[in-house]
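Yeah, one chain of the complex is gone here, protein chain that is, but the others are all in their spots.
== chain A ==
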Amino acid sequence: MSSGDNPYKHIAPRGFWRSAVAEPGLFGLTDLWRSCWELPADAIFATFGSCFAQHISRALLARKMNWLDAEPAPRRTPAALAREFNYGIFSARTGNIYTAAQLLLWARLASGALEPEAIELWSDEKGRVQDLLRPKIEAEGFASEAEARASLASTARAFRRCITEADVFVFTLGLTEGWINTRSGQSYSICPGTGVGRFEPDLHVFKNYTYPEIRRDLELAFELIWALNPDLKVLLTVSPVPLVATASGDHVMVATQYSKSVLRAVAGDLAHIETAIDYFPSYEIIAAPPGRATFFEPNMRAIAPQGVDFVMGHFFGGLKLTLPPHGRAGTDTAAREAAEQQSVQEELVCEEMILERFNDA
């Protein structure tokens, strides 16, 4: 560097707000994300995470890309029925995985470090059994504990397939807030008593996971995942969808910003230190100032389809599918068509939405 020189003289226009954001405007934003990996032209993607993750699977399907459905519905299942039973929503029937702690549970189940017997079940007054890790996975619950456990084992096998067969594991971080069982330590998908289960104050406690806890859980999960497939790439995103409700005591907007900031920071740091992890800025594209909330629906929570398209445009624009195809298919044609049919529904499957029922205002 010569005298009078400085590092900013060497930064490309994309590094300056005026030239990268202010002047091009929202729809002129370019080069927001460049994948740090070169992938096969037919790279297989597995998608999991919060509600927003469903947009990624839908977009992959819509583009006829290789989305892995490791637990498809049987052939000839009507699209509405498949959707009702959560087939084709994520790459396995995990339901929403909102927190890093839940992802760690699934990684443990898939690796065999945890048996399905460890997952808490709950029987309702009709004798139907609910799986508290996937409280809405079966519309009417399971017929028996044995069936619930067998289903968990089946989904764990499918989740394992997603790890061993995919090229890219896309995980959308959704929440820092969750509930845990003080006795077993199990993390819940939703607070017991809000949809399934019965809330017991001494047993069920609120947990707002901190940066170190989330990072530790993700690192442990990825350690298990890479033990199964050392070549798997992990693409992290943060959902831009605000919280339905917070149990933190804070205003929900403040709690949302805290939650997203922590998740964003963890995702960014992991992507910086680990070459097999990348971060895609779906959160920024929707929620950062240039968006002026353009892509939010009037409730300022739901993301409009145009916003999803915009995000996915940047996603596909930044992917580098430049390597020769490996010739492996993620999902057979019929299962893929079935998933496509059910994915055209506008509504997302989102267990968290149940919390709005308890808003008396």
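What we mean here is this: a residue touches a chain if its C-beta (ideal position, glycine included) is under 8 Å from a C-beta of that chain, and two chains touch if they have at least 3 such contacts; residues count from 1.
Please note the rule applied: contacts and distances are computed from a predicted model.
Visitor: Identify the UniProt protein name of the omitted chain, choosing among "MYXO-CTERM domain-containing protein", "Beta-hydroxyacyl-ACP dehydratase", "2-hydroxyhepta-2,4-diene-1,7-dioate isomerase" or "GDSL-like lipase/acylhydrolase family protein".
Guide: "GDSL-like lipase/acylhydrolase family protein"
Visitor: Decide which residue listed in A:I56, A:L133, A:A158 or A:C350 touches the omitted chain of the complex.
Guide: Candidates A:I56, A:L133, A:A158 or A:C350; residue touching the omitted chain: A:A158.
Visitor: Just one of A:P74, A:G112 or A:P325 touches the chain that is missing; which is it?
Guide: With A:P74, A:G112 or A:P325 as choices, the missing chain is touched by A:P74.
Visitor: Of the residues A:I11, A:A41, A:A150 or A:V205, I need the one that contacts the missing chain.
Guide: Looking across A:I11, A:A41, A:A150 or A:V205, the contact with the absent chain belongs to A:A150.
Visitor: On chain A, what residues meet the omitted chain?
Guide: 71-72, 74-78, 81, 84-85, 116, 138-144, 146-147, 149-151, 153-154, 157-158, 332, 334-335
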